[in-house]
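Missing here: one protein chain of the complex. Every other protein chain is in place.
Let's turn to subunit A:
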Amino acid sequence: MVVNSVHWFRKGLRLHDNPALQEALNGADTVRCVYILDPWFAGSANVGVNRWRFLLESLEDLDTSLRKLNSRLFVVRGQPTDVFPRLFKEWNVTRLTFEYDSEPYGKERDAAIIKMAQEYGVETMVRNTHTLYSPDRIIEMNNHSPPLTFKRFQAIVNRLELPRKPLPTITQEQMARCRTQISENHDERYGVPSLEELGFKTQGDSLHVWKGGETEAMERLNKHLDRKAWVANFERPRITAQSLFASPTGLSPYLRFGCLSCRVFYYNLRDLFMKLRRRSSPPLSLFGQLLWREFFYTAGTNNPNFDHMEGNPICVQIPWDHNPEALAKWAEGRTGFPWIDAIMTQLRQEGWIHHLARHAVACFLTRGDLWISWESGMKVFEELLLDADWSVNAGSWMWLSCSAFFQQFFHCYCPVGFGRRTDPSGDYIRRYIPKLKDYPNRYIYEPWNAPESVQKAANCIVGVDYPKPMINHAESSRLNIERMKQVYQQLSHYRGLSLLASVPTIQEEAEPPMSDDSQASSSTAGEASSPISAPSTPPNSDPSTPNSSPTAAAPGAHTHRKRVRPSELPSKQKSKVKHTNQAKGVEQKTDDMQ
């Protein structure tokens, strides 16, 4: 029987460690490598030019590599559901292979394609390679729910066998056995489109920092390992001003698009570590960034609302402000805080920012200053950030906005001090906001505080040439801490943010429980604030009645409150609280602690 394979590239844009592609080649008579792209959709989708460029470069690189193997990449225009029936018939396809996509949207799309393939008598083969571990496996090992703390996740990973070894790259011999006729007009019909074709204007585009493709990824991987070997230090690297700039050894966009296999990265790191530190097997922390990625993939895989606050069982519901004007200032780098604006400029120009920078701008947009929903920030990152995976992007935003994953400790990053600490001379700001380049170090993070003479000498008057700060950070962070406390104390079983929540206050406004009339009539603070009764008094009651008491912990009782386990709370209250998964997570957290 003739086997005509199609390998469908989506992520996983590489020839090395590509099990699905290997399956396509295995015993096949012909193989075609396909990428499906809808040029019309391209312009309208919420994906910025840098991400498109990176994708197209990656496709070019794939095509070039395939040419070397006497094959080509087929970039087919259209939507998968329209394209495949056509291809199945035209190419007489019998086998379809692709990499497993664990994200809810991808799972739905793939299920439809698999069903369609079945109808056409096409066999489908799917292999999981975008993550080190199977998210479903981790969920199964965590009693069928995704681990919601990173510690828990690490504990499970520790119990798992090592990830599967990566496969070698596709060879000429393999490809020769299933050579496909390439038509004369291949470039016309199936060539990689240009950015112009997708409707992007590219005139005067500054040199771009991140070049897409497997070839580049492998070079970077080597440099990355060389540097690690040279430093011979696997501790967390010290963050310096230099860390803020794009590094020639950065890998995250390549992992995102699958130009680099995460397993190849994993085993290279592991081997290097074992070579340099003969005796020891590497600690999990060596794979920090890789594991965070897995963590969020696992958290998102069965949660179609993972990227929303509403309807998302792991997300705390926070009354964010709706303020398009402020959002635009943030997204376009016009906040008047040079540190924030420089980061957003770098993000827009280059498509990558350091993780500290991500923390800074995410905190500023949400809980720190602007009190705008993390969903808005996530969308901006989705457009601009090269390494924005759906799960990792949404998960990180929830994390950074204190919306999920049980942070214990609420602290805000200061939009002035945080950057200054990393880069005291402000070189980073000078690079991305040239207008400010002549400001003295002392004022570069807070130009509005510079005396007029300094502003004049620097040729940049605040309020004229550069915006005034859009918000008073001290005031807004004070307010936002109070807001957060309000939110968190409504989730009375929640143990997070405990340091702040434990700042005591008398049980004031919250009326004594209604069911107890005697107490109610004798009224107010008296009984309720007694430390003895306090731990059993729910700090807040039924969410549908006034919770006007955002800080309603009893005096001297704060230590008790922190230890209250969900099971100790009155059942009435527990049942009224909607975040059942959070409750679960709290129990989990408690387990972690024991």
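By our rule, a contact is a pair of C-beta atoms (placed from the backbone, for glycine too) under 8 Å apart; a residue touches a chain by one contact, two chains touch by 3 or more; residues count from 1.
Operating definition for what follows: contacts and distances are computed from a predicted model.
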| item | value |
| --- | --- |
| "Mitochondrial import inner membrane translocase subunit TIM54", "RabGAP/TBC domain-containing protein", "F-box domain-containing protein" or "Large ribosomal subunit protein uL1" - which is the UniProt name of the missing chain | "F-box domain-containing protein" |
| Given A:F273, A:Y413, A:Y432 or A:Y488, the one touching the chain that is not displayed | A:Y413 |
| Of A:G199, A:P283 or A:G463, the residue in touch with the unshown chain | A:P283 |
| Contacting the left-out chain in the complete assembly, out of A:R137, A:R277, A:K456 or A:R478 | A:R478 |
| Selected from A:K329, A:R358 or A:K379 as touching the chain missing from the view | A:R358 |
| Sites on subunit A contacted by the missing partner chain, in the whole complex | 150-151, 235-236, 239, 283, 285, 288-289, 292-293, 295-296, 309-311, 317, 319-323, 355, 358-359, 371, 373, 392, 395-396, 399-400, 407-409, 411-414, 416-418, 421, 448-449, 472-475, 477-479, 481-483, 486, 490, 498-500, 502-506, 508-511, 514-515, 517, 520, 523-525, 529, 542-550, 555-556, 559, 562, 572, 576, 578, 592-594 |
